[in-house]
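Omission of a single protein chain aside, the complex is shown with its protein chains in their original locations.
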Amino acid sequence: MSSDLLLAQLINGVGTGLIYFLLAVGLTLIFGVRDFVNFAHGAFFVLGALLSWTLLEHGMSFWIALVVAPLVIGLAGFVMEPLLIRRFYNVDPAFQIVGTIGLTLVIQEVATMIWGPANRSTQPPKSLQGLVDLGVVSYPTYRLFIMGVAVVVGIALWWLIERSRFGASLRAGAEDRDMASCLGVNTGMLFAITFAIGVGLAALGGVLAAPTRGLNTGSSSEVLGIAFVIIVVGGMGSFLGAFVGALVIGVAQSLTITFAPAYGSVVIYIAMIVVLLVKSDGLFGKVTRVR
Amino acid sequence: MTNSIDRRTFVQGAIGLGALVGLPFLASCSKSPTAAGSGSSGSGADAGGGNSLTVVALSEYTGVYANLGAEIRKGVELCKDEYGGKVGKYDLKFVTQETNAKTDEAVRLVRASIEKGETLFMGTQLSNIALAISTEVNRGGGVFCTLAGAPEITGSQCRTSTFRWSDSTYTAGREVVNAVMKAEPKLKKWYCITPDYVFGKALLESTTTAVKDNGGQMLGNSYHATQETEFSSYLNNAAASGADVLAILNVGGQTISTIKQAISFGLNKKMKIVIVWSTGLTQFQAIGADNMQDIYAGAQYWHTVDTPNNKKLVAAVQKKYKINPSYGLAASYYQCKAMLEGVTNGGSSKSADIIAAMEAKPFQGVTGKEVFRPGDHQLLKDYYVLLGKPASERADADDMMTVVSSAGDPVPLKDAGCTMVPLGT
Partner (left out) sequence: MSANPVRALSRLTGAGGLGRPALLSAVSVILLGLLAPSWSVATLILIYAMAALGCNLLLGYTGLLSVGQSVYFGLGGYLAAITATRWGLQLSSALIVSAVLCAVVAAFIGAFAIRRLGIYFVMITFAFAETAHFLAFVFQDYTGGENGLGGVPAASFGGFGQSFFIAKPGPTFFYMAAVLFVLLFVVLQRFVDSPVGAVLVAIRENESRAEAMGYSIKAYKLLVFMVSGAVTGIAGCLYVFFVGSASVAAIESDMAITIVIITVLGGIRSLYGSFLGAVVYVALDTYLSDLWPYWQMLLGIALIGIVLFFKGGIHGVVLAFFNLVRHLLSRRSSDPADHPNEGASVDVSR
């Protein structure tokens, strides 16, 4: 086992983890604000990827697709929240899951009507193809770009939640809805925006992931599984948890593949079970509210 | 408060229940007949023999299987057009069924078809479904032709009714390794990325044996999960091994992801990439013609293969669909032809006679006359090894590959492990 390989796998693990972070952070944001378990989250990831494929097929540049697709999905989320999602908030978590499974089915079938069931994948833009020499290992430019985007998004989100007025209202609304409302916070608008941001982030993850792998309308469950594992490991509703959880899972997966490749995809579930045994709410989870 | 029911409520309840349970079935007709319907007499070993024959084409059209599923359907359509409603002196019908990649659904469909007297079955790309169908069709006394890859289909689980059109993993691994190592003798060290299931293991075994037989070294292998999409860590393993060749043993969409990620990591410059079991044109199109340059790929079929029959097929497909035929299309077209020529060659619509004809007489396949080996019903055909061309050498967008070799060494009959289960059991 050479230290070069180990280092390469570690970097790769961090890279994969950062992609996972983009996927998971939207989910944990939505949960943190409204205790809403969105089992349709994977579907938005896939929608973002498919939409970017369509835009690219029509000749638009990758950069435009990168901005437009998440915006469109985010807008759709902004409209969907007051119409449908809001009604789920007071429902038992088990029912939220079943209801959003239903939503996933609807989105999946609509997507299949539009895009067909076949695999779609895109190419990274010419400017991002190629490799960057990191000394020990050469890493694809495009993957470094994704990592960069994830870090920038992470910092921007952190600033938004912790340092901005919007974030303050958000945290207030999450903690005590009625009080925040009394204090003049438009909680309805707040939650709509939060949901929009959450699904927009998932779509962004999809747009970024599409050049590295194929996606079809049935991919949402696989993506969802990873997202949920991460936010459970990191602690539901915790932004820092999503970040740390994603990195932990990404690196754990990468290292497992180095030593025991066949266990690469099951290790994330075993890791989750282990973490939950040790700390029942995940690494940074808040006290579980009894449902 | 008592919780007992009175007579009235009970009657109402029973009626209501009946209506409820019957509601979903209001649209459908009576139960599927247990006796034969469309002209066949007898069942089991005696099946067929009527005035009409039905070809049931089974495919998977969902999710990751959709690409190949769509191709399979096109091939069946082509066959249907060619025969135009009659095969020999018998009427011919075609039925397309969707298995949804579920074994129980496929089994149920096949049972229902057999009850209706339909005897000719073909298709499915999934090995577990092919094996389940094989059992049902044999029991019901039909004929089944498939392109699924598991060696068991013509090996330990072979059946009298079942024929396999595609070359097995035994052939694929060997032909590809032989061709590559003959063309470039310096490529001695190999590393494999393999899906961790029975099919993958069989392919790995034949590839490893072939590498050793050619004086090479198998430096290592990374197994990955069946639904894996992120291959970067496995590719790191491959790169670190110091091998000359990166052999990719997964299939379909996974191959596409693996190659794209390998190229993004620049591995195609450091190692020779070899796809052992490719699904042909549509897969290469998804990877990208430029990306395919200098990549070796083993294929069951390629549209530029220079034989009279293939040229005819390409022309027919161009005319009907305006595309070049891909593996799925060609495979299903030829499976259909193989069975229908078995009808005309045997001069009978009885399954037993059709099977005997398919064993004895060749049909017009890709390379000309092709025949199924009687011992295990494996089609003896060539496996093609292709090499990606640079853009300057391409005649058109689809002309991405040169045919480097076409040969087919099937598994020796004694090693196949096939003992034919008689028709009707």
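By letter and in written order, the chains are A and B; residue numbering begins at 1 in each of them.
In this section, contacts are C-beta pairs under 8 Å (C-beta built on N, C-alpha and C of every residue); 3 or more make two chains touch, one makes a residue touch a chain.
Not measured: the values here are computed from a predicted model.
K.L.:
Would you indicate which residue among B:Y65, B:F199 or B:Y333 is in contact with the undisplayed chain?
P.N.:
Only one of B:Y65, B:F199 or B:Y333 touches the chain omitted from view, namely B:F199.
K.L.:
If the hidden chain were put back, which of A:T104, A:T122 or A:T256 would touch it?
P.N.:
The single option touching the absent chain is A:T104.
K.L.:
Kindly note down the residues of chain A that lie in touch with the hidden chain.
P.N.:
37, 84, 87-88, 91-99, 101-106, 108-110, 112-113, 221, 225, 228-229, 232, 236, 263, 265-266, 269-270, 272-273, 276-277, 280-282, 288, 290-291
K.L.:
If the missing chain were put back, which residues of chain B would it touch?
P.N.:
Those residues of chain B that touch the unshown chain are 1-10, 12-14, 16-18, 20-22, 24-25, 27-32, 34, 61, 98, 100-104, 107-108, 111-112, 127-128, 131-132, 135-136, 150, 152, 157, 196-199, 201, 225-226.
Convention: only the chains that are shown with their structure count from here on.
K.L.:
For chain A, which residues count as touching chain B in their complex?
P.N.:
Per the touch definition, chain A meets chain B at residues 2, 4-5, 8-9, 12-13, 15-16, 116-119, 121, 123-124, 129-131, 138-140, 142-143, 211-214, 216-219, 222, 253-254, 257-258, 261-262, 264-266.
K.L.:
In their complex, what parts of chain B are in touch with chain A?
P.N.:
61-64, 66-67, 70, 196, 222-225, 227-230, 232-234, 236-237, 239-240, 253, 256-257, 260-261, 264-266, 286, 288
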